[in-house]
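What you see is the complex with one protein chain gone and the rest in place.
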Amino acid sequence: MRIRVAVNGYGTIGKRIADAVVRQPDLELVGVAKTHPDFEARRAVERGYALYVGGDGSPAGFDAVGLPVAGTVPDLLGRADVVVDATPDKVGAGNRRLYDAAGVRAIFQGGEAADVAEVSFNALANYAAARGKRRVRVVSCNTTGIARAAAVVLPRWGVERWDVTLVRRAADPAESKKGPLNGIVPSLHIPSHHGPDVRTIFPDLAIATVAVVVPTTLMHVHVNHVRLRSPPADAAALVEAFRETPRFRLFAPWEGVGGTPQVMEFARGRGIGRDDVMENVLWQEGVTLEGKEAYFFQAIHQESIVVPENIDAIRAMFDLAPDGRTSIGITDRALGLAGR
Amino acid sequence: MRIRVAVNGYGTIGKRIADAVVRQPDLELVGVAKTHPDFEARRAVERGYALYVGGDGSPAGFDAVGLPVAGTVPDLLGRADVVVDATPDKVGAGNRRLYDAAGVRAIFQGGEAADVAEVSFNALANYAAARGKRRVRVVSCNTTGIARAAAVVLPRWGVERWDVTLVRRAADPAESKKGPLNGIVPSLHIPSHHGPDVRTIFPDLAIATVAVVVPTTLMHVHVNHVRLRSPPADAAALVEAFRETPRFRLFAPWEGVGGTPQVMEFARGRGIGRDDVMENVLWQEGVTLEGKEAYFFQAIHQESIVVPENIDAIRAMFDLAPDGRTSIGITDRALGLAGR
Amino acid sequence: MRIRVAVNGYGTIGKRIADAVVRQPDLELVGVAKTHPDFEARRAVERGYALYVGGDGSPAGFDAVGLPVAGTVPDLLGRADVVVDATPDKVGAGNRRLYDAAGVRAIFQGGEAADVAEVSFNALANYAAARGKRRVRVVSCNTTGIARAAAVVLPRWGVERWDVTLVRRAADPAESKKGPLNGIVPSLHIPSHHGPDVRTIFPDLAIATVAVVVPTTLMHVHVNHVRLRSPPADAAALVEAFRETPRFRLFAPWEGVGGTPQVMEFARGRGIGRDDVMENVLWQEGVTLEGKEAYFFQAIHQESIVVPENIDAIRAMFDLAPDGRTSIGITDRALGLAGR
Partner (left out) sequence: MRIRVAVNGYGTIGKRIADAVVRQPDLELVGVAKTHPDFEARRAVERGYALYVGGDGSPAGFDAVGLPVAGTVPDLLGRADVVVDATPDKVGAGNRRLYDAAGVRAIFQGGEAADVAEVSFNALANYAAARGKRRVRVVSCNTTGIARAAAVVLPRWGVERWDVTLVRRAADPAESKKGPLNGIVPSLHIPSHHGPDVRTIFPDLAIATVAVVVPTTLMHVHVNHVRLRSPPADAAALVEAFRETPRFRLFAPWEGVGGTPQVMEFARGRGIGRDDVMENVLWQEGVTLEGKEAYFFQAIHQESIVVPENIDAIRAMFDLAPDGRTSIGITDRALGLAGR
């Protein structure tokens, strides 16, 4: 019997999670909740997703444009084993009581504070920690990216210190109202919140993060500088470790991928849906080792990178897979990530 | 028996035409030619496209990265009934001799001068004119957009005068080297080349076009102002005419599509491949009629709008369909445009 | 005796008007009002401008950072003959009662509705209409640009119809929070508000305006298409008319000014303060005449173009100059516009 999944919030993350759920062999999408009708709501209906009214929306708004709704969020929760909360940042925490009242388990996103859930989660890093839990928080896109990389590096060579400069995209592609149009805005509080957030998963990691916001919509880029405890002989070992790990995609120099515009071009032609790049993207040429000091860039697709993590979180909560690698394998094959 | 199609040039347009050809019931892709290996070349191979070396490329370059090539352009031409030239602007004309020597018919893109071919083509506007021709030129993205609109408006209400301000995207999404980053660059020659180019299809249309370049990669936007000879009673008639015509996509106000960022978001989730929007995109709310003066905006996806036109051009040249509407219907169903 | 001028609002427009007032031979700046302390407030103090607290600000906020304030807006009004309201859009109208109560004359900006004042004003177009008035509205940047051009064209050749496509900058350079970052957003209501606003100055002008917003901060660009009643023999006559009119700046092809980035580079080195370009900027090469149809581009610097108009408005209200051209001459010499 499949686990019945509700998705509350149908924006950038929610719509992707819904699409990902329907592709999984062991999950069933019972419906999605959206506050207002728009082309995405119509498309949800066209895809056969049961549409519920969430937030401050009303069924009348959907009726007016001919979109059938199946009820409101409490109705949706009544049909689900677990709800994935993909509402805007800080809204999710307020929904927790509702989920508890309905007796459904819940997954929250990284925009919520860590104490919204029993555990903060990343599939490569701490899959086992979410087993059997009723409330799990999938960390944010940037934290996910760093946690994955740490899950590769830490067990192999140890880490004395990890520094990341996060060069952040200013807005998502479909957001017309955010800037800056021309300029760089540093996040003046150092460390940025990402470092402490990584420690919700790796409590002992000596990590410091600094962030700047730049005028692009496509992807974040992390500049990583890691001092290894026991470094390998050369950078090729680093490249190999990343390459053999799921959810990492490395580009070779001959592939012609100079920056995030070309990564997205790669993604657009990939055929897994939207322009999604759910893996950490590394440039092989940029992986550098000087003594104990390792450097690498990684590009993080803020819109989609947490999607497979949400799927794995469900699997962990309901103990549907023997371990994280198995769950990741199921998820990635279902999403078409493997081998592309 | 299917018509055997070669695609020479595997960039923005060529790769899309190749994908479109393989989806057609009456066409067969015999191969694609590319000058240099990159991730797109690898993907072509993964998709099972026979890869040939074109332009100034050499097989050794492909060998070095493990990509098998089937030969060079003359080899490719020897297996084809028709070649679609999708090489960079002004390169196509130089290839004509090669195509003639091989005895293959040829389609050129709008970056070539009109005299490269016997006829300049748009499926809605002059399908019949390409019937049986050996060399056809599919007009450029902007000209295609205007020609389609003229094909709707002219026969219904007549046109006294058509003015278009083209607000042009500065570069395609995957081009990292073009600007301007922050500024508007007018094309000082008035009329811009687009007006005369539309007249290669509608020789008698009184059209004037003016262009400016702006810092975006997504789509062009045309501001159309048309003085009708015999206007309808209201703008609703215009809306209806566009809505009932294939290759037009109108957004209603409730759909939440305010500008090109949201059009692309619509496209990303569509599932027809890449972020393609092969239709003229209109905003219902922006279609305006004041007396004889009609106004409407249309967004034109420079990367993909000519793709279905290339397919129809092949069908016209080989007389594979009884008329343009039939060909358009076949093409659009195959591409997934109809009903989305 | 100099007219005593207060400036209420010290943002993009207000700070420029203050600087312009102090340069005029017949005006005196009695103070500026600002809501919150920042580097601009400190600079106002450094320049010797008396600083008053406006809006929802409090003197304590200024005290805390060591900036001396001379009082609040009512205090400021008590020392002035006229106040220039440069508060944000729609705030100005609410201030009118305050100005009336203080018995001061007032100038409002184009962000207010036309009925905020007795007359809407442009110095080249209707200087005389503001004579002796107590409340004058200086029209917005785009309307100012069009009104100036109409003031050149209308009396010389008559206008059957004037169409403008406004390609609008999305945000001012110092605004970090506005988008779109990558995209074009059409203003779907046609005509845009600019056309009707021009008619507050030229009531009989047959004008239609359409606007799109693009991701740049520098300048707006207008694409003008004017059908003349009695056209001149050639475009050179148009060029000459613009060239001989104050507040127009034409660039010749050899000057290397291809678009707004180069206009701003011109402005940066000019030495009149900030990067201001208070004139309509035209490209000589883009001025085109085909029969009765005239075309020209003009770039409009949204931050500064209304500044000299505010000065002339004061002069008209207090009858400080015999006519508009005389006032314009005084203003422009004082601002350093003439001959640069």
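Note that the chains take the letters A, B and C in the order they are written out, and that residue 1 is the start of every chain.
Assume a residue touches a chain if its C-beta (ideal position, glycine included) is under 8 Å from a C-beta of that chain, and two chains touch if they have at least 3 such contacts.
This structure is a prediction, so every number in the text was calculated from the model and none was measured.
Set against the missing chain, the residues B:173, B:195 or B:273 yield one that touches it, B:173.
Here one chain is not drawn; of C:74, C:103, C:132 or C:256, the residue touching it is C:256.
The residue from A:101, A:128, A:190 or A:236 that touches the chain not shown here is A:190. When the whole complex is considered, the residue among A:18, A:32 or A:210 that touches the unshown chain is A:210. Counting over the whole complex, subunit C has residues 15, 36-40, 42-43, 64-65, 173-176, 181-182, 217, 251-252, 254-259, 261-262, 264-266, 268-269, 271, 273-275 touching the chain that is not drawn.
Residues of subunit B in contact with the chain left out of this view: 170-171, 173, 175-183, 185, 215-217. Think of the hidden chain as still there; on subunit A it touches residues 163, 165, 167, 169, 180, 182-186, 188-190, 208, 210, 212-219, 221, 223, 225, 258-261, 264, 283, 285-286, 288, 290, 293, 295, 297, 299.
In the analysis below, only the chains that are shown with their structure count from here on.
Comparing the contact residues of subunit B and subunit C by number shows a mostly shared set, over half of all numbers used being common to the two copies.
Note on chain placement: the centre of subunit A and the centre of subunit C lie 47 Å apart, centres being C-alpha means.
Rounded to whole angstrom, the centroid-to-centroid distance between subunit A and subunit B, based on C-alpha atoms, equals 35 Å. Averaging Cα coordinates per chain places subunit B and subunit C 42 Å apart. Shared interface positions of subunit A, defined as residues touching 2 or more other chains, are 173, 175-176, 181-182, 217.
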